[in-house]
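The complex is shown incomplete by one protein chain, all other protein chains being positioned as in the whole.
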Amino acid sequence: MSVIRALLLSIGAIVSGCSGNQSALAPNGAPAIHVEHLIIWIIAVCTVVWILVMVSLGVALWRKRRVETQGRTTERRLAMTVSAAVTATVAIVAAMTIASFYTTRSIGVPGKAALTITVRAQQWWWQVIYASSDGAPGFQTANEIHIPVGEDVRLELESADVIHSFWVPSLAGKQDLVPGRANSLLLRAEKPGVYRGQCAEFCGLQHSHMAVMVVAEAQVDYASWVAAQRADAIAPADPAVASGQSAFMAKPCAACHTIRGTSANGTTGPDLTHVGSRQTIAAGLLETTRGSLAAWIVDPQTLKPGNNMPMVPLTSIELRNISAYMESLK
Amino acid sequence: MTHADGGGSKDASLENAELQTRLASIWSTPSGLWGVLSTVDHKIIGRRYITTAFVFLALGGVLSLLMRLQLAQPEARFIGPDRYNQIFTMHGSNMMFLFAVPVMQAMAVYLVPLMVGTRNIAFPRLNAFSYWIYLAGGLLLWIAFVVDAGPDVGWFAYVPLSGPQYTAGKRADIWAQMITFTEVSALAIAVEIVVTVFKQRAPGMSLDRIPLFVWSMLVTSFLVILAMPAIMIASTSLILDRLVGTHFFNPAEGGDVLLWQHLFWFFGHPEVYIIFLPAVGMVSTIVATFTGRPVLGYMAMVMALIATGILAFGLWVHHMFVAGLPRLGESFFTASSMAIAVPAGLQVFCWLATIWAGRPVFKTPFLFVIGFMVIFVIGGLTGVMVASVPFDTQVHDTYFVVAHFHYVLVGGAVFPLLGAIYYWFPKLTGRLMSETLGRWVFGLIFVGFNLTFFPMHILGLQGMPRRIYTYQPEMPWSGLNMFISLSAIILAAGFILFFVDAIRSARSGPIATANPWGASTLEWAAPSPPPSYNFARLPVVGSLEPLSTGSSVLPVAAGLRIDRRELLVTSVAEAIPEAREASVGNSIWPLWAALATTVTLIWSIFSPWAIVWGSIPVAVSLIGWFWPKGVPEDES
């Protein structure tokens, strides 16, 4: 079985370099690992079945034919063989059904998880809501979920508009976010790392650019990340950044985005309180740098055609300052 | 009332030549435009249907090449997201609703009456109507696409994306109404096939002597009858939600988003067997002919067809494994989906045994059957894989599923279909296709297909979702995608060569005899191509293989009238003659009815009142259709 995995991985690797961190075959969380075992096992069994059928086909086609007594005995022998093959089929599919059933049970959503996070999908980004806990306030972020390593994390999946599907293959199978329904998913990462995922249900124009990063980190790192995210946005010290902030508040930006600690409290777009701390912007579209922020702000519609952020006319100074401000929101 | 002029108008006393002229004069279609528009000959309509469906295949193939062009490289900018979404929606909807289902039914429209030994299909005018409605639906979809109003919500148009809030304009309505057109035409053919098979079989063709292809079409027709109402209701509800503000799919007002998915897949899963079962019938036919012996296990094959048909209605949830339904319920659908491997396997094993026991002749149709075996079994096995809930949570909506369904659709249905075209081409046109080109066509398509679609399994496992118009360079998918796109060129070359061969052979291929392959089913008893009345005298059937009983004499029945279109009605089980029955003549009314229906349906995208006003011309044309014209066919 590991042969098959190696084979699949290497076919992938030969043609494309590496198998990446968004792969069902590179699992790193218990649910994904269980499923990977099942995948490998089922593929192996099916490969054997296919080879057997092909060998029989080959022999049937090209076997030497004697001047035959096409008698009843041949017919009966063949009928017996067919029945045997059908019986084998029944046994194999029964085994696969049972195996699936037990795998499903082993990855079911548990009643209690160390942490519960609400993920609200929107066209075309992920709103991530950490509820308040132990008296500490909650906070929001976007397109990036941090989780502690080695813990069961429960995601409450909601949708603000159409159906999306949350899928981080290295950690767990996918689950749809359906308007009007409450779904949930169990995530778990065994090793620290950044796991990429992507919306898997067609959701309109920018379904292609709706990635999500799951950052799994050790308990301490996670705790300090949470503390940082809870804090309000840092007041700008640099004058350029400060004028970026006032431009942001004066322009329509503030009507759509929230920056905690400022007057910006729009809810149409992602919470930007700590946008500079996120690895990517616009749902995995670009790495977060001052340049990419500027590129995004000056013309979001060229970079991600059809997304819900309009182009806001800015002077080049305003643009420079706003980008600096965004970058400073660590 | 009964006609008293006994012998003179009956065929019994006539010489063959005389009989054939008399029959031709009452059955044939007048030449010229009028004949084209008013014919009810199942062969003319069947050929027309097949040709149109293949045009849609070519168009859908061109769309797939556009997608492959866009996907060859990361962040390519040939096609924007808006157009890409239209393209894959068009590709899927076109291939399923305008190509695959209609082409299978079209083959049946042409072949079933010949294979059961009758002179025309049951309800010939409905048949004509069905074609016009189908054509109208296809034109509606494609014209909308050309003017940039093509649907862009995927071939299963999930709400709420396709609902009133998220798809403005008329794109989703056009999709929904195209469904109405194609379903009306599919239902019409299903009814015709059921009645033709039940009541118009040649005397002596009892249930256990029905050719397997006919059995497969009978089961398929029942699937159509029981499955299509679900999609009709679904698409009507969608249009109502969008047009008059009903709330079927609106969770805020008590509606439900998953209701759509249940309705769609309650139809959608049987739909794939509606495509696949006829192909199975074609495989059985070709296997029998090119191994020179009947398919082993006739009863088992029939039972497998029926079992697949019944099971098909218990699988739909396997398309919704990640929608959040209760896990235990889902496991039931894993079991039922896996169970379908049993009848599928049974058929595969029976064909293998037949080949084993027979003497295979490697002509082009048989090559396509071999290709079918290789590819379909892979597709079926990946089907079994995705039937497992945990497995599917990783590959659902990825290229793994895209690979699965192309393996079963192209390998399981298009390969047998191409084989069937090579096989029945002489019966369709009177000429043979080229054996040399046929080998090239097979080779190119077989190699091109596997190179194009096999890597998609890997892409899926590597996390590439479907329905994305582009992907980012940092994802490890670009190499395989480029490879796939290049391979698609080989595949396209194979299809183009097929079209070239078909068009050339139809004009100038070698003339075929009545039975060029030495086959044993009844259609080969008629000349190639058959005359308008199919059989001068109706054959009488005494075995499963009426043409291979060793004798060169065909038992026939006499006594049908020749002053009106007359055919024979037989009993359902034993095919004992019950009555001679008139078969209607040519009529322009089906065309009028189709036009009136088309105007009504398209108008109803814009206003609900269209149904009220449109029903008047529809009713008028239907009355014109059924009102007796005083011709012999109308009187008893």
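Each chain gets a letter, A and B, in the order it is written, and its residues are counted from 1.
Keep in mind that, in the parts below, a residue touches a chain if its C-beta (ideal position, glycine included) is under 8 Å from a C-beta of that chain, and two chains touch if they have at least 3 such contacts.
Basically, contacts and distances are computed from a predicted model.
Visitor: Which name from "ABC transporter permease", "3-oxoacyl-[acyl-carrier-protein] reductase", "ATP synthase subunit a" or "Cytochrome c oxidase subunit 3" does UniProt give the chain that's left off?
Guide: "Cytochrome c oxidase subunit 3"
Visitor: Taking the complete complex into account, tell me which visible chains touch the one left out.
Guide: B
Visitor: Pick out which of B:Ala128, B:Val194, B:Met282 or B:Ala502 touches the chain that's been left out of the picture.
Guide: That would be B:Val194, which touches the missing chain.
Visitor: Please identify which residue in B:Ala72, B:Ala149 or B:Met232 touches the non-displayed chain.
Guide: Result: among the candidates, B:Met232 touches the missing chain.
Visitor: From the listed residues B:Ala149, B:Met482 or B:Ala582, report the one that touches the chain absent from this view.
Guide: B:Ala582
Visitor: If you put the missing chain back, which residues of chain B would it touch?
Guide: 1-3, 6, 10, 12, 16, 122-123, 187, 190-191, 194-195, 198-200, 203, 225-226, 228-230, 232-233, 236-237, 240-241, 244-248, 250, 253-256, 259, 262-263, 514, 525, 536-538, 540, 547, 552-561, 566, 568-569, 571-572, 577-582, 619, 623, 626-628, 630, 634-636
Note that in this section only the chains that are shown with their structure count from here on.
Visitor: Considering the complex alone, what residue numbers of chain B touch chain A?
Guide: Where chain B meets chain A, its residues are 80-82, 85, 153-154, 158, 160-161, 165-166, 251-252, 256-258, 293, 296-297, 300, 322-324, 327, 330-331, 334-335, 338-339, 341-342, 345-346, 348-350, 352-353, 355-357, 359-360, 370, 373-374, 377-378, 381-382, 384-385, 388-398, 455, 458, 461-463, 465-472, 475-480, 483.
Visitor: For chain A, which residues count as touching chain B in their complex?
Guide: These residues of chain A touch chain B: 8, 11-12, 15-20, 22-25, 32, 34-36, 38-39, 42-43, 46, 49-50, 53-54, 56-57, 59-61, 63, 65, 70, 74-75, 78-79, 81-82, 85-86, 89-90, 93-94, 96-97, 99-101, 103-104, 107-108, 123, 157, 161-163, 165, 167, 169, 172-176, 178-181, 183, 196, 198-208, 284-285, 305-306.
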